[in-house]
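Note that one protein chain is taken out, while the other chains of the complex remain in position.
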Amino acid sequence: MMQPALHSTPRPREVLREHARVLGRALRIPAVAVVGLMVLATLLVISEVPRQGGGIDFHPERYMLPALLGLVFPIVVWRGEDRFGPGFLWTLPVDRRRHALAKVSAGWIWLMSAVALFVLWLFALTLLSGGSVLGEETVRVLSSPVPAPGTFADPGAVQTVRLAPQPLYWLTPFTAATGAYLLASALALGLRHPLRWIVGAALGLQLVVIAGDATNVEWLAQLPSRLLQPLYAGPYGIDTLVSARTESVEVRVTLPTGERVRAWRALPHLGRWAAATLLWTGVGLAILWAAASRHRELRRS
Amino acid sequence: MLVNLDPHDARPLYLQIMDEVRRALVVGTLRPEDPLPSVRELASELVVNPRTVLQAYRELEREGVVYVRRGQGTFVAPDVHSGRQERLALGREVAKRALLEARRSGLGVEELLTFIREVAAEEEGEPSPAVSAANPGDEE
Partner (left out) sequence: MSAYAVATHGLSKRYGGETALDRVDLRVPDGAVYVLVGANGAGKSTTLRVLMNLVRPDSGTAEVLGMDTGRRGAEVRAQVGYVPDGRNPAYPRMTCGRLLQHVAIFYPAWDAAYAGDLMRAFDLQADRRVGTLSKGEARRLHLVLALAHRPPLLLLDEPTDGLDPVVRRTALALLAEHIADTPTTVLISTHQIHEVESLADHVGVLRAGRLTAQMSRDELQRTVRRYRVEVPEGWKPPPELRVAGLRRSSTGREIQWTLVGEEREVVERLTLAGGRVREAKPLTLEDAAVAFLTEEVTG
């Protein structure tokens, strides 16, 4: 019997588009809920602002929400899929590793849309509340070590500085969300039970601390925080990626006048921010590739 | 044409189909120049592999019972004397099966023939003259 021509596999662009469509459908209801919340929040802010005086300045990089969203997005993307078994997704005529990455990419497209919506909303809030978009900002900088709670800060150590606007930081929500998404997607694809690993790691670190305390070995008890501190709050740490390091540098100090003010221990540095972004995005891509390769189809033989 | 296949018949399916066609011819349901159901239809109706139906039709064509009209399907051959050859072939199949059963039960050919005539007569409702002549004392 003459063998008819082989059926072809679908084009990658079609596959990506279809996954984006399906995911979009699945996000409809959460999207409506989110928009509802946004409207509520807007109304709240509008009513509060005239009372407090002064508007909300436009600093999209100072919110953790985009990163958190990126972290949990893979849950939605991979919901209902049998990632490691003979799931329906893998019965389709697409190379398994590529297919996994296509799904991750489709999720990323929607994630960026959500972040864009968030940034636009912040922008609207700024306009509505009369805040400044590109205006200079006055911040206090603490040049001495952070005073112990309860004590006063040395007034000479607290200086006021005028910060120039830096629109490049407006990219932060997108890069932060992307970085978080890459990491979380890698966990979802690479581990059968990512939650178990996360909880296990947290418990493990906690055990190290307890062990250190119990045996009075100080370096052991301090090990987890010594490892994690620079990873998170260091100049090239995760927080730099996520909030241009504005999150972790902020402290509250009490001035001798009794006034409690916010001060920064360090100013945001554009160069370091760019470097951290590139670093963590690169790491995320590498881990994602490794995780996706767990699904590759080529047999070891 | 109604076709029925016996699930417990271990003979090749295509032979069973051929027999059914012959049966239809003998009984008169199928007449010369009548169309046979298409391979697709019959395969679907009987839930058999279309290749089996094709095989049956080809064999029948080889025997001259049917012929194929290009683009129109399979038809009963015009010169088929409804009966003769088909009757013969069918009859032989029936006989084969009966003999098989008989052998299993340890019966011989002559015995079998006697019993066949007896039972046939009973079903007719009147004693067959051959039987009463052979067994005059057999009233039960």
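First chain written, first letter: the chains are A and B, and each begins at residue 1.
We adopt the following convention: a contact is a pair of C-beta atoms (placed from the backbone, for glycine too) under 8 Å apart; a residue touches a chain by one contact, two chains touch by 3 or more.
Source: prediction; values computed, not measured.
Colleague: Give the residue, chosen from A:33, A:46, A:72 or A:92, that touches the chain omitted from the document.
Modeller: Considering the complete complex, A:92 is the one touching the chain left out.
Colleague: Can you name the residues of chain A that touch the chain not displayed here?
Modeller: So the residues of chain A touching the missing chain come out as 1, 3-4, 6-10, 14-15, 17-18, 22, 25-26, 80-81, 86-96, 297-299, 301.
Colleague: Residue by residue, what part of chain B touches the chain that was omitted?
Modeller: Residues 5, 7-13, 39-40, 43-52, 100, 103-104 of chain B touch the chain that is not shown.
Rule of thumb we're sticking to: only the chains that are shown with their structure count from here on.
Colleague: Could you work out how far the Cα centre of chain A sits from that of chain B, in whole Å?
Modeller: Spacing between the chain centres: roughly 80 Å.
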